[in-house]
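Shown here: the complex without one of its protein chains, the others still in place.
Let's turn to chain A:
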């Protein structure tokens, strides 16, 4: 497999970043993990602008997106990803602390690929991250460039 695509983790809580990285580490994925700390930074990365103007080409294999973010929140980031002809094929997993129904409904209506409520227990959290990482970063076959995303 040539050039493994990176995993983009969008998370404002340093503790959640550390725990997520620990969990991803456990999966022994070879993908690089890029961490950005708010929605604006995430968009800068995704659209290769600002501080990320000269980032290496290649879009993330998956975006792990926290719902509640400073500046631009997760739903807005999701909206922009799915509205972009080039990016809309990139899978987005929404991570959230709450079970709020309306967030779920809104996320799905914006075209989220998965919605995960972060479990309190670390083992469950590990499992969830591992499963997600495995599925989206390794197993999932992204659509060919320019074609429509899978339903």
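Rule of thumb we're sticking to: a residue touches a chain if its C-beta (ideal position, glycine included) is under 8 Å from a C-beta of that chain, and two chains touch if they have at least 3 such contacts; residues count from 1.
Please note the rule applied: contacts and distances are computed from a predicted model.
Visitor: Just go with whichever of "AzlD domain-containing protein", "L-lactate dehydrogenase complex protein LldG", "3-isopropylmalate dehydratase" or "histidine kinase" UniProt uses as the name of the absent chain.
Guide: Matching the unshown chain against "AzlD domain-containing protein", "L-lactate dehydrogenase complex protein LldG", "3-isopropylmalate dehydratase" or "histidine kinase" yields "histidine kinase".
Visitor: Since one chain has been left out of the picture, which residues of chain A touch it in the full complex?
Guide: 13, 15-16, 19, 22, 68, 97-101, 118-123, 125
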